[in-house]
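What you see is the complex with one protein chain gone and the rest in place.
So, subunit A:
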Amino acid sequence: MMPVIRLQHAVFDPVAECAKLELGDAGAVASFTGLVRGEGGLVALELEHYPAMTEEALKRIAADAAGRWALAGLTIVHRVGRMAPGERIVFVGAASRHRGDAINAMHFVIDWLKTDAPFWKREEFADGHSAWVEAREGDAVQREKWSDRTKKGCRGAAPLSGK
């Protein structure tokens, strides 16, 4: 399984990304799409990153997910640059034979993406001021909860029925 990882300015189509994941040897596809929240008079979000490092960081997260769960496919698309409220920022999609692996891998990747990839968001508001988004402590907590689960434990449970 070769993860698909893309960094891009352009918008992406989550439906098309999911359809590609269905083409593999999958019985389940789980996906997450992150959007720009337009709260507090936000007019734009600027996403900065560390180009020489970002793709490698995403590859590492993807490889970690692939080592923990049996995946038929994994796609990470992260946009950079300027975005308007309501626009899509990030897509994570995972495909597997049974749903648990896809759902867990998707959840793991989005949690780790928040804490382990070099992106920074700056918000611009209608009154002209702008501010860098502060990291949330909850993000680190979300990430850590995956450390408690052994690699085998996540896929060890027998399915109760079907997928």
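Going forward, a contact is a pair of C-beta atoms (placed from the backbone, for glycine too) under 8 Å apart; a residue touches a chain by one contact, two chains touch by 3 or more; residues count from 1.
In this section, contacts and distances are computed from a predicted model.
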| item | value |
| --- | --- |
| Name of the absent chain as recorded in UniProt (options "ABC-2 type transporter transmembrane domain-containing protein", "aminomethyltransferase", "Branched-chain amino acid transport system ATP-binding protein" or "Molybdopterin synthase sulfur carrier subunit") | "Molybdopterin synthase sulfur carrier subunit" |
| Residue numbers in subunit A that touch the chain omitted from display | 34, 47-50, 52-53, 56, 78, 89-90, 110, 113-122, 132-135 |
